[in-house]
Structure formats: C-alpha cells, structure tokens
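First the structure, which I've put down as structure tokens, then a few questions once you've had a look.
Shown here: the complex without one of its protein chains, the others still in place.
The block that comes next holds chain A.
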C-alpha cells in the first residue's frame, strides 16, 4: 500500500557531530530536509546559547540588507530573483560578506546625504531667483514714487511728523502657499499700514527637497519704513519659516544678482546630475549583491539556530543533536553525515535511540494525493501510525460531492475548468500568480477534476443535464398504452388537466430504465414524490455503508496497536448495533424495492411505521408485514442491539482491570515482561503508539496503576458517542438528499425562468435569435455564479462535514503532529 495507508515509521536518532564539521553537516541536512531537530536546550534562554553571537551577526547583516532593499525600492528598481541554489556559506565567509555589505551601505548613505544637500541648495537658489525675478508692483511703485520725505500721498499719512524722514526698506522672500494669507493678515494687524506687502505666486512649481512634492511658493515683497517695523516684520517672517533674501533696490543690481544666481544654479544642477549617476551605479552593485547575499545569510542563520538546539558533549569535542528521522531515510542520513564530515577527520555518526514520546507522523504525498491528504489534515494530523483516511477520501469525497451536485452539464463545466488548470500547471505564469482565491482553486485542481468527473456520472444517473432529462434509452413508461386502455379520448383529456399513469394496467410500465432515472419523471408533476423517496433511501443506504466502512477501518488500528481485546469488546458490539438497527433498515428498503409489487400498492407496508414499531415492540394492525417472520426477526435484532450496549460500555474497562489484578498477583520474576506488556496496553489504552511508554522512566510505578474511574469514564463517553451518534449520523446523511434536491430545483427554476422564456417566445426567427443572445448570457452567468460556485462550495462543505464527522469519528483520532523537517526549501522559493 505504500505509506498512505498509515504513516511511516519514524525513529529518534542521536547525532554526534564533531565541532569542526558541525556547521557543514547541519547545512547539508538542511539542503536535503531529512530530519526534524529536537530542542535539547529548551531550558536555556535564547541569549545564553552557544552560537548566539553568530546569530546576532547574521541578524545585523539582515538589517543592513533590509536597508539596502528599501533604498532599491525607493529608487523604483526591482531586485532580481536569486539564480540557482546557493548553499550556506562557511563561517569564514561571513566576515567578507559583512564588510562588503557595510561598505555598500555606507556609500549609499553618503551619496544620498549629498544628494539631499544639493537639492536643498538648489531649492534655495531657485526661490531666490524667483523672488528677484518677479516684479511686485505696489511696493516698488511706492518706493519709487514716494520719496523719502515730503512727496507723500495723503493715504500714507503717518501718525507723527518725524517719521516722514525715514527711508523705505524692503523685505523680500518666499513663503509656503497655505501660510501666505495668514502671514498677510498678521503683518497688516501688527504693523498697521506702515507697510505695503505684495504677494505673488511663482510661475513654476518647485519640488520640495524633503517630500518631493511639487509646490508653488508665494513670493512677497514688503516695503516698510521704520526700524521697529522692520524688526517686527523680520520676527513675523521668521516665525512663519519664510525664506528671506536680500533685496537690492536698484534694478541693475538686481539683474546682476539674478544672472549670478542663474549661473550658480546651473553649476549646481550639473553636480547634482553627477551625483545621481553615481547613485544609480551604487544601486546597480547592490542589485547584483543583494539577492544571493540575502539567501546565503538566511540559510546561515537557520543553520546556527539549529546548532543552538544541540547540546555540547562533556569533552567539548562534539555536539550532540537529537532528531526525528524516517526509518527509510536512515541510510541516507548516515551517508550525508559521513560525506560532510570527511574533511574533519572524525566522522559524524547517527544512531537510533528508543523514544519516550509519540513520534511525529510522516505521510509522503505526490501532487495528486497532496490535496486529499490536505483536507484530512485540516481536521487533524493522525496519530503516529494510525490508519489514514486519505486514500479512501480520494474517491469517496468526490463521490459524495457528486451525489449532492449531480448534473451532467454542471459537472462537465467543472471538469473542463479543472482539466484546463491541470494541463497548464507547469506554466510559470500560472505558478507565479499571487491572487489568493486563484491559488486556492489551483491547489485543489485534482480535487475539482475528480469532483467534476463523478458529477457527470451522477448527472447521468439522475438524468439531469442543465436540469433537462435525456432519453438515451426509450422510457419505461408507455403513455400510449395508458391512454388507449383507459379510454383517454381528446374530450376526456380536455376535461382533465392532470392524469396519472397506473402501473397496474398492463403495458403501461415496461420495466426499469436501464441507466438512471426514467426521463418520464422530468415531465411529471409528481416527480418530487418519487424522487424524494428515492433520494432519501439512497442517502440512508450510502450513509450506513460509509459508517460501517469506518468501523471496519478501526479494526486495522486495533490489530496494529496490539489491542486484540478491542476487536471483541468494541468492534463487534459496534457492528452489531449499527448493522442490527440501521443495516436492517437498509435491508427493509431493499426488500420493499424488490418484493412489493404494483399490484399490492394500495396495501403497501410502510417501512417507517415498521421501524418505529420495532423500537416500541408494538405493531400496527393496518400495516401488513413485509415478510413472514418479520416480528420475530425484529425482536431478536433489537434485543441484540440493546445487549451490545453494556458490552461496549463495560467490556474493555473490566477486561483491563482484571488483567491488571492478575499481573499484580503474580510473582516478581515474571513481572518485567508482563509489566512491559501492561504498560504497552496501558499506553495504548490512553491512546499512544507501541514504541512509547507512559511518561519518563521515573513514572513506571504510576503507569501500572489503571485509574478505574478514568477508564470507565472514557469508555462511557465512547459508548454514548457511538450509540447516539449512530442515530444522528444516519440522519445526517440525509443532507445528501437535501442538497441534491436543492440543486435540482435551483437548476430547474433557472431554466424555466430564463432560458425557456426566450426559447418559447413566439417571435420571428431572426428576432428570437437576437433575443436569445442576452438571455443566454444571463443564463450562463447565473449558472456559473449560483449553481457552480455557490452550490459547488455548499456541496463541498457538506461532503467535507460528512467525512470529518460521520466517517472519521468511527476510527480516527487526529491528535498527532506532522514531521516538519529542517529544510531551506521554504527560503529557496
């Protein structure tokens, strides 16, 4: 069967790694992903472990890498993916990598700093140019026309005489646009008309050197007189963080200054260009170095973290590590250790040690079985060497889905979609897609493939293709025979709008349709009466068989773990209870299908009433028995089923307690092997694997002692769960009926309300063809959205629930943990 039937055997191995070769060995193990290290230094904090210094250095390097990565991203460049698989570098290379990286980071920081400075300077120059360049009318006009003393216009009457002798001064600068109005207001309020201010927006937008946003600064020119006013103005402008530039009154001087500024800014721009070219060179070097470096350092850090989990031997010559390894991989492990430590002289060894705890579960899957194992593991990873439900789930899950989804058309669409994904699975574009919903569908492509395939099959059996039935074979019901023999003349038919075919009349019912449901039922108005009965009985039959299969799988668990007594004391009563009651129900259904003919239809026995009376030990006079000794058989079955309950409840605990008492009474000599056997079964009683002894060596004494109340309690819970569960789980399988009914009805409604309206509209051929196009589009969209996606998800969920609860609680505990080997594979992606 391979390893999918139950998990592989996993052993605990002890590795002796010579100190010199420890790094290489662990690095090789990481490349192969063979073993899972156990932390031997769990009590030691992270800061006190042996290789903490190396780990810290790796982390510092990673910080530098992050900084470089951020810079590359800021410049709008992309980091290429690392090429090939680089192994973790030896420890002596760490220094070299560190130096290179630090050098690059320093260069990058310097260049960036220079660039910032230059840009700030350029910004200042540009502002100055703008301030000088723009003409501010009123203040200059005021300066020119109004002389220093007497030719003052009455508008500017100063409060006192002596002020008339003061010279007009200027303050020129630039302010951010959103502060301009506030500045103007404050200036006016503070200086009370002793100034004339003019604000103008700059013509071009300048890039802010810090944020990079283009903003339009406002330049202003303030003319004032009076020293105190001047001081006030300067304080106000300083408060508003305005840039103030010296303003020369004579026009030529200003023009000269402007020219000088322009020259300066040109030179500055050249220098800036050079700086940016150098920056891109540095970034190019970073792009080359970074991907490989990041991967190498990540691997190195992982190796050191793994080495931190090893303990040091007493001689300090080698490291001791404990790891879980699959037994089949042990030879490979030995080989790898030998190869890696060949230069060190002393070779590393690994040998198996007995394990105290439950080993992890390892089940190897390929890309087909992985999705099915995934849905089993989503419920819970199996205990060590427990029977794995996945190989059966590969078929039963799509089958139960298809029972709820059965439609040829919808199944075909789902199958084709999955087929497209499967055929395109190796394309890199498909693998690199980031959309999560697509990834979910893509991961389950084999699941969808099987689900679609089975849905096509069940669609043929239900005889539904987009809710339409097909007559591949001729129908088994003859309407003509009924009409001719019952005298259904045209007048008679016109008077009666609904007429029923009677199977008792010869020639009307010609035999069962050979493959699936007869197509006449899709034309009948009472088709639900027939289909409901059929689907309910089908659900119960499938459910009882599925659950019985689950109980039988439990047999393999009992045999493997050496709990033979459970076969007689648990499996047998369980089977008697399940099959005696619900297996008998299935028998009744089959018997009625085979033996109750149409001629007796008036007095046909009701299975439901028989089943109820079976439990109540009573009988209904109007309900005739199905077969001759029915009452006796039912009586016997109920008694057997009720008798199996106390066996299930008390059998195993009493057996275990009696065995313990026997062993305690025996002499000490024979006790050791029996002790081992008892501890095995104790251990198994609490549910562990065969290799495991309960607890550490110190607890052997307590392990012998079975606590009676615990054992009885555990068994009582199991019994109640099983017996009540039988009833509720059988009823739970009726969801197969409910969902298939819902799907059929939704599909029917969509056809009747959308497509049929367009197909049966009595329009001219050309017009109807045109009308059909949008109607079909609506039909297609609604089919995909409602019937495929919504109903598909719903049926998926319910099939999953049936597996997880109704099937798996008969034999699967799912309380293990997976073997997660030490591997670099996740980082290579």
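Heads up, the rule we're going with is that contacts are C-beta pairs under 8 Å (C-beta built on N, C-alpha and C of every residue); 3 or more make two chains touch, one makes a residue touch a chain; residues count from 1.
Note that contacts and distances are computed from a predicted model.
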{"item": "UniProt protein name of the chain not shown, from \"V-type proton ATPase subunit e 2\", \"Phosphatidylinositol glycan anchor biosynthesis class U protein\", \"Nicolin-1\" or \"Protein farnesyltransferase subunit beta\"", "value": "\"V-type proton ATPase subunit e 2\""}
{"item": "Residue among A:46, A:182 or A:598 that touches the chain left out of view", "value": "A:598"}
{"item": "Touching residue (missing chain; options A:57, A:537 or A:610)", "value": "A:537"}
{"item": "Chain not shown: contacting residue from A:396, A:557 or A:571", "value": "A:396"}
{"item": "Candidates A:93, A:502 or A:710 - the one touching the absent chain", "value": "A:502"}
{"item": "Residue of A:200, A:215 or A:485 in touch with the missing chain, whole complex considered", "value": "A:485"}
{"item": "Listed residues A:254, A:285 or A:527, member touching the removed chain", "value": "A:527"}
{"item": "Where the missing chain touches chain A, by residue", "value": "1-2, 4-5, 366, 369, 391-392, 394-396, 399, 403, 457-458, 461, 470-471, 473-485, 488, 490, 493-494, 496-503, 506-518, 520-521, 523-527, 529-530, 533-534, 537-538, 541-542, 545, 590, 593-598, 601, 604"}
